[in-house]
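This is the structure, below, for whatever I ask next.
All protein chains of the complex are present and in place, except for one that has been dropped.
Showing chain A:
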Amino acid sequence: MSTIINVKGLAKSFGSLEAVRGVDFDVEQGSLFAFLGPNGAGKSTTIDMLTTQLKPDAGEATVAGYRLGRDNDGIRSAIGIVFQDSLLDPLLTVEENLLVRGSFYKLSRSELKAAVARAVETAGAGDFLKRPYGKLSGGQRRRADIARALIHTPQVLFLDEPTTGLDPQTRQNVWTTIRRLQKERGMTIFLTTHYMEEAAQADRIVVMDHGKVLAEGTPYELKERYATDMLKLKPHDAEELAAYLQARSASYTVASGIFHIPVAETVRALDIIDGCRSNIAGLEIVSGTMDDVFLHLTGTEVRA
């Protein structure tokens, strides 16, 4: 697999605020790449730079083979963006919106029509083509936004928090569309999110906070590295269990009668259970989640 986005030392400050302080990462062609971080971590600023909206203060990047800063128009024709906010015209119908925005890509009239039809089909926006964008529901708008981003069949699709503010079912639908684009079209998907369960489905994740890359890897690698599995035990006799755990020099915390015992791997829990089986009233083994990774790395809950 080849690299489609390559970022080296990218930085941007707004006055005294260092929004992005030198980030490096690569995105593989055809992969689903997630950018995870709390609000204000610098995700959007990084995306704005990669999509030629903002001029970086330092560093360099190539997107789809085009150098940032040298061939911005090349980048612009190779990428599609679904912005966090709706940026289509509320007073125009979806179709009018798509035709206007599609005309930016130097297609002939018939090519444009075909391209719009294709994008509409892929994004599933056919049912409300003739309706004004401003009158659509949140989910329909998102579909229209995605159709807009697909008109020129970009190589890379950027999505800035594509599912924020949508109801769970719509979120699922949008997500399915995104997965399909990646699987069937081989499109590279670059998304930012602060939903852990979405990030967990990515091929590769970069966790960012305070303008820096904190960690990078597949969801599995990150969980291995930064999340601990947890054995939760409800004993018949709490004192006996405490003594048992101390004897094994295992660390634990107690919350409302339940013992939380961190274990390196879920299997290790078996050893502990074996030695105190008769004292167990109930148990649960929880493997580490992306939430744990996030908490571990940023030291905060997800800042919503």
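The rule is simple: a contact is a pair of C-beta atoms (placed from the backbone, for glycine too) under 8 Å apart; a residue touches a chain by one contact, two chains touch by 3 or more; residues count from 1.
Here is the rule we go by: contacts and distances are computed from a predicted model.
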item: Record-based protein name (UniProt) of the chain missing from this complex, from "Cell shape-determining protein MreC", "Peptidase U62", "Transport permease protein" or "ATP synthase subunit a"; value: "Transport permease protein"
item: Contact residue for the chain not shown (choose from A:Arg21, A:Arg101 or A:His194); value: A:Arg101
item: Which of A:Ala58, A:Leu87 or A:Ala243 contacts the chain that the document leaves out; value: A:Leu87
item: Touch residues of chain A, complete complex, unshown partner; value: 51-53, 73, 76-77, 79, 81, 83, 85, 87-89, 91-92, 96, 100-101, 103-106, 148
